[in-house]
Structures are given as C-alpha cells and as structure tokens.
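Here the complex is missing a single protein chain, while all its other protein chains stay put.
Entry: chain A
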Amino acid sequence: MCMRFLLLFSRQGKLRLQKWFTPISEREKKKIIRDMTSMVLARQPRSCNFLHWKDLKIIYKRYASLYFCLAIENQENELLALEVIHRYVELLDKYFGNVCELDIIFNFEKAYFILDEFLMGGEIQETSKQMVNRSIEASDMLQETMEEYMSKPAF
C-alpha cells in the first residue's frame, strides 16, 4: 500500500492533521491542501469515495465533522485504503475514547504518534489494533506522572 499523504480537515476546510510520506516542498504542500479541501468538500453526499487526481487516487471519507483524505499510488487498492482510514479512526477512538475533532486539535501530537505506530513511510506497519494500542500504552507508561507536570508553571 503505497500512500503519499494523509490529510484531516473539517467541513469548513480547516486542516487538522497533515502527514506527508514523501518529501514535498512547503509550497507544493499548501497547493495540495487547497486542491484536496476544495475537491473533497465539493463532493455530493452519497458519491463514491474515490477520485482521480493527477497520477494519484484520492480516497476520502467523512467521520462526523472530519474528513479523512488519503492519497495512494495509482495501482493501489481503493477499498483497502478506505479501511486504512477506518482503522486509524478506530485507533484514535480507542485511545481517546469516543474521539472527536477537539481531541485531535488539542492532542495533535498524540494523533501523530498513533499514526506513526500504524503507518510508516506510506506503508502499513501494523494492522493489529491490539498491537498498536499496546505500544502506545507502553509509551504512555514511560512518561512521567501527570502530577509532576501539572505542578509546572503554565508558561
């Protein structure tokens, strides 16, 4: 599964997460983000979840207020890409418990860490929900206790 990028944006087109699996210039990134949000947000409901864009396939799906938009290479499997998105949503859900857009806004770094456990370099690293959760929990265990942090000054 060769993935090029994953974007999460709101219905208003606000970008919530961007993951690029190949090096792209900042300018190019901004252009792609613009293209993706305008293309995906313009789609009618109950359309199919796949689009052709340049030499890539764009797979998108809406979960509540968030659009997940995944670009894969041309020969890749669309349905499986759809389930990559779903598995990521499940992982977020499992971690945050009923994940919502705000969780991703306020804990964006966690959203990145979870994604990194699941995907790497545009390929799937681990499909098992248990395995991913186990390693995320293990890394949480490595963290200092919350009290230690809460006692620090805010700024």
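One rule holds for everything that comes next: a contact is a pair of C-beta atoms (placed from the backbone, for glycine too) under 8 Å apart; a residue touches a chain by one contact, two chains touch by 3 or more; residues count from 1.
Definition applied: contacts and distances are computed from a predicted model.
One chain of the complex is hidden; its UniProt record names it "AP-2 complex subunit alpha", one of "AP-2 complex subunit alpha", "N-acetylgalactosaminide beta-1,3-galactosyltransferase", "Actin-related protein 2/3 complex subunit 5" or "COMD7 protein".
Within the whole complex, the absent chain has one touching residue among A:6, A:36, A:51 or A:72, and that is A:51.
Those residues of chain A that touch the chain absent from the view are 1, 15, 18, 22-23, 30, 44, 46-52, 55, 74, 77-80, 82-83, 86-87, 95-97, 102-103, 105-110, 112-113, 116, 120-131, 135, 138-140, 142-144, 146, 149-150, 152-155.
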